[in-house]
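Note that one protein chain is taken out, while the other chains of the complex remain in position.
Naming follows writing order (A and B), and every chain is counted from residue 1.
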Amino acid sequence: MHPAPSVILFTCLSGAGFGLLFWLDAGLARPEGAAALAHFTLAYGLATAGLFASTFHLGNPQRALRAFSQWRTSWLSREGWASVAALAASAPVALSASFGPADQSFAGGPLGLAAALLTALTLLSTAMIYAQLKTIPRWHHWTTPLSFLTFAVTGGAILAGAGLIAALFCLALGVVMTLTFWQGDRRFAASGSNLNLATGLKGQIRPFAPAHTAQNYILTEMIHQVGRKHAQKLRLIALALASLAPAALLLALPTGPISILPAFACHLAGTLIQRWLFFAEAEHVVRHYYGPN
Amino acid sequence: MTNLPPPSAKKLGLVIDLDTCVGCQACVTACKGWNDQGYGAPLSDQNPYGAAPSGTFLNRVHSYEVTPDEGAPQIINFPRSCLHCDNAPCVTVCPTGASYKRAEDGIVLVNESACIGCGLCAWACPYGARELDPAAGVMKKCTLCIDRIYNDTLPEEDRQPACVRTCPTGARHFGDLGNPESAVSQLVAQRGGYDLMPDMGTRPTNKYLPPRPKDARATASPLAPLLDLQATGFAGWLDRLLEKF
Partner (left out) sequence: MIPKQPTPDLSPPVSDEVRKTTCYMCACRCGIDVHITSGKVTYIEGNRDHPVNKGVLCAKGASGIMQVTAPSRLRAPLRRVGPRGSGAFEEISWEEALGTAVQWLGPLRAKAPEKLAFFTGRDQSQSFTSLWAQSFGTPNYAAHGGFCSVNMAAAGIYTMGGAFWEFGQTDWDRTKLFLLFGVAEDHDSNPIKMGIGKLKARGGRMVAINPVRTGYNGVADDWIGITPGTDGLLVLALVHELLKAGKIDLDYLARYTNAPCLVDETEGEEKGLLLRDELGKPLVIDRTTGQPVPYDRPGLRPDLGATWKGCRTVFQHLAERYLTAEYAPEAVADRCGVSAERIRALAAEIADVAFNQTITIDQPWTDFRGETHAQMVGRPVSFHAMRGISAHSNGFQTARALHVLQILLGTVEVPGGFRFKPPYPKPAHAHPTPHSYFMPGRPLDGPHLGFPQGPEHLALKLDDLTPARIDKGFTWDNPLSAHGMMHMVISNAVAGDPYPIDTLMLYMANMAWNSSMNTAETMAMLTAKDGNGDYKIPRIIYSDAYASEMVAYADLILPDTTYLERHDCISLLDRPICEADHAADAIRWPVIEPDRDVRGFQSVLVDLANRLGLPGFITEDGRAKYRDYADYIVNHQRRPGVGPLMGYRGTGDAVGRGAPNPNQLNAYIAAGGFFTAEVPEEARFFKPWNRAYQDWAVKMGFYDQPQPYLFQLYCEPMRRFQLAAEGFHERQPPDHLRARILATMDPLPIWYPPFGDDAGDAFPLHAITQRPMAMYHSWGSQNAWLRQIHGHNPLYLPEKVWREQGFAEGDWARATSPSGSITAPVALMAALNENTVWTWNAIGKRKGTWALSDDAPEAIRGFLLNHLIDELLPDRGDGRRWSNSDPVTGQAAWFDLRVRVEKCAPPPETLPAFPPLKSPVPNAKGSRQ
């Protein structure tokens, strides 16, 4: 699939934002006063920046509100509702944590937990947008929500200053990433989809001439090629940056901005690369019609 | 309308005969021509006279080389457009309701004035049948020429899709696949019409008719010579031949 920068940014930023929100709402991290304000602002900032970035990818963003209408069937619509609900439900949590007395913060309380659940739902919806697509076997799997959620929660943990726990999440993320890469590579073949099924023709079959010699939307959007070697290298870099390096930094440096900033920067860079690969390596079944290259 | 309607009795669609399609691309440009001025936004072309032209088409014709287990390799031409699936994933993923399947005849359409151009429906379609028009920013797809087939300003015989009307070999057929008595259903039954990518669970309305077996050796017995030419010579052959006459 075409790795569109707007979509990569969207999933990475809003992932981290909602991840952070999750930690804050659930009371797993409990900054107070100005620190809480800063944390919530950051979470809101990242989440909304991500959502905003996603509109760049729309052909008619002025109609974006319509995207709320189809929550019964569409994960994209659900994501819209969930994100709004999560942001709304988190507001009293944020206000109470930032401006109220520490012991009256809603974080971790019933409202906080409900808000946390909504952020988790948001993250899940985002992941399901991809995981629901049978047409992209690499995505159509439980590892996709697992991966999205782990990324978000890990990013959130780092930003929330969860220290050792964040480091452990980073390491867990490494495991999930490895699992996803390894799993993902098998899935297109495992899906059983092939050109014979795509055309219904029997025998050995190969594309003779493409429909048009010119480019088209399907080719640029769905059929993206990454060299295998290139991808391997990027995977290692992503793994190192998103998982190992931040874990090491968090373990090596004292908790606080001095470790959080470099760790998150690393993690985010790794996430961006992983997300680029997530799209770029995803094979859509329509590629059968255009052939192996 | 992102919910799929209950299955309709009437299922309008196309039947495409791969035995007959010569790959002439007539249906491709007829479709472009009709839909450039018909339903919704025009089908734009980018960089049309430059190094990397591209454009929106709702119907494209590929060709494949097939080497059967026995016999010579073949070229099969393969038109590809929306199959108006019964279980259309492109519809259910749409966040805006722009993408919908008509309750009365099963045609899958995009309501362009509601479409935000997110592209998700194109991702969900296994067949590459949807193309996002970069100029209009909306999703384009085969409309089954809904503005022809029901168009009472057209003479009755012209109320069929542009691609079907133009196909010089008659490889494209239009009709109601929900009605087992219809000509298209009969054709599907006789010729073993099939679904593309049944593994995707989309339950397409459109059907493809397989190429007939090719290169079958003639069954007629080899020709028996009138006479052994060597033995009787030309004169003998001629006598024998003309005596029948």
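We adopt the following convention: contacts are C-beta pairs under 8 Å (C-beta built on N, C-alpha and C of every residue); 3 or more make two chains touch, one makes a residue touch a chain.
If you're wondering where the values come from, they're calculated on a predicted model, not measured in any experiment.
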| item | value |
| --- | --- |
| Displayed partners of the chain not shown (whole complex) | A, B |
| Which residue of B:12, B:114 or B:177 touches the chain not shown here | B:114 |
| Residue ranges of subunit A at the interface with the undisplayed chain | 68-70, 72, 208, 211-214, 293 |
| Residue numbers in subunit B that touch the chain omitted from display | 1, 3, 5, 17, 19-26, 28-30, 32-34, 36-39, 42, 44-55, 57, 63, 65, 67, 72-77, 97, 100, 102-103, 109, 111, 114, 135, 146-147, 150-154, 157-158, 162, 165-171, 211-212, 214-218, 220-226, 229, 234, 237-242, 244-245 |
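The criterion applied here is as follows: only the chains that are shown with their structure count from here on.
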| item | value |
| --- | --- |
| Geometric centre distance via CA averages, subunit B-subunit A, whole Å | 38 |
| Subunit A residues touching subunit B - in the complex, by the definition given at the top | 1, 57-61, 63-64, 66-70, 72-77, 80, 129, 132-136, 191-193, 195, 197-212, 214-218, 220-222, 284-286, 289-290 |
| Contact set on subunit B toward subunit A in their complex | 2-3, 18, 28, 52-57, 60-69, 75-76, 78, 80, 89, 91-98, 114-120, 122-128, 131-134, 136-139, 194-201, 208, 210-211 |
